[in-house]
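Sharing a structure with you now.
A single protein chain has been omitted from the complex, and every remaining protein chain is retained in its original position.
Take a look at chain A:
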Amino acid sequence: MIRFIENIIRSAVNETIDKAVTRMIRDQYIENLFEMVPATTKVGPTNLMEIAMRANQGTPVSRPLGSPIHLSPWEKILFNPCHLFRFPTPENVGIRTSITIGHRAKKPLTISIPIMIAAMSFGGALSKNTKIALAKASTAVGTATNSGEAGLLREERDSAQLFIGQYNRGGWMNTPDKYKQLDAIEIQLGQGAQGSTFQRTAAKNIGEEFREVFCLDKGEDAVIHSRLPGVNTKDDFIQLVRRLRDETGVPVGLKIAATHHLEKELDIAVEAEVDFVTVDGAEGGTHGGSPTLQDDVGLPTLFAVSRASEFFARKGVIRDINLIATGGLVTPGQMLKAIALGADGVYIGTAAVMALVSEQMVKAVPFEPPTSLVVYTGKMTDQLDVEQAALNLTRYLNACVQEMEHVAVTLGKTAITDITKSDLCTIDPFIAKATGIQLGYISSENQDRFFTETEPMFDDYHSPYNQNLNVLPVYTESQDRETNPDKISDQV
């Protein structure tokens, strides 16, 4: 019987596809469904859908989880294992994974692994259950979780052994009764996916508990201003850092979107003597930023980390100010490369949320996206099993750190923090030039010679771009083939 039904279905499918293919071959493009394929290829599936959404809604599209464009070429950087010149770490030696943030603070923050849970706010981004699950998992592995731009959610504070809170542009954590309960304070002036633009959560999306935690009146929108209230000059910021440090004794840091003005911003952070700086690269996620802010604004995480670390080294504050990298870090390899480039630790957001819902996403798909289990406005937040979610994230974090430890072993290191730029090589000459990582094509001794000998080639390459931009473009192999087909073969 089943065989008979199968045969009918196969026959029907075959007939339908035959007709469809025949029509697609015979019809002109103007009346051909196949037109969707070149149209989608030209515009891109994400852009095509977002064009339709904009046309339908008439307002900026609210895209969760950040930009799909990844501009940090982590895959072009590789670690260098060792065998004889330096021996790998014996397997019975434990790899130290802890880091301390804010050595100069009265109460430094020591975490057991170099990965923290990124700032994702209750209400503005995530549901209460999700925030509690994130806090529980971070406690289980001995790391910190971040409040995001929110008020103090009591249950989150109680579930988190180490809780970093954001002194935020909405003003919801900015009173002593709240920020004195934090283990570290992060002054939030911007984020990778949204720069420093203002944001608004409409009153219709604000539930009772949200209103309570944010101290909002009924019918009042939750507004994140583009500027931090009361901070309109450099000196205002410096005074704020000093006041918070004196009042609390905990590490006080600054979070900014990574930009090409990075060093100018960091210079002020150094003057203010912040304990840590969080740079959020252009790939950073968000609860629902507009695509233009996500795709077209900011500096990629890789270059932001490298530049910030170099700047701190030049200023002589590399031991005083911790650098936290965040923005689009998804794999343990990417996280560890950020650490090798100079970050002391990393924040993960999207990856943490995905790990959290991993086993439970079957409750949502195929009719709802997995995020409907975790975002504040999601339809299925009450179905999230908090304990299961926390367990999944705990397992994920453990697996990530273990993979990092494996790399440390093959590099002959006994601590994650001992991994540096010298443990890396790159297969991209422009990344080598920009970051100071050695080029893997040639031996360490020949690095200078290579760049001296190939200098005319680099000049040729960037001169057409340089006329207008005065910057080196990011190198891609395909671009090089197009612009200079002979030189690529010379180079290889």
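In this section, a residue touches a chain if its C-beta (ideal position, glycine included) is under 8 Å from a C-beta of that chain, and two chains touch if they have at least 3 such contacts; residues count from 1.
Rule of thumb we're sticking to: contacts and distances are computed from a predicted model.
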Protein name (UniProt record) of the chain left out of view, among "Myo-inositol catabolism protein IolC", "Alpha-ketoacid dehydrogenase subunit beta", "Flagellar basal-body rod protein FlgC" or "Cytochrome d ubiquinol oxidase subunit II": "Myo-inositol catabolism protein IolC"
Of A:Ser358, A:Asn398, A:Thr420 or A:Gln447, the one touching the omitted chain in the full complex: A:Asn398
Touching residue (missing chain; options A:Ser112, A:Gln181 or A:Gln438): A:Ser112
Of A:Thr40, A:Ser62, A:Asn80 or A:Ser98, the residue in touch with the unshown chain: A:Ser98
Sites on chain A contacted by the missing partner chain, in the whole complex: 94, 96-98, 100, 108, 110-113, 140-142, 391, 394-395, 398, 401-402
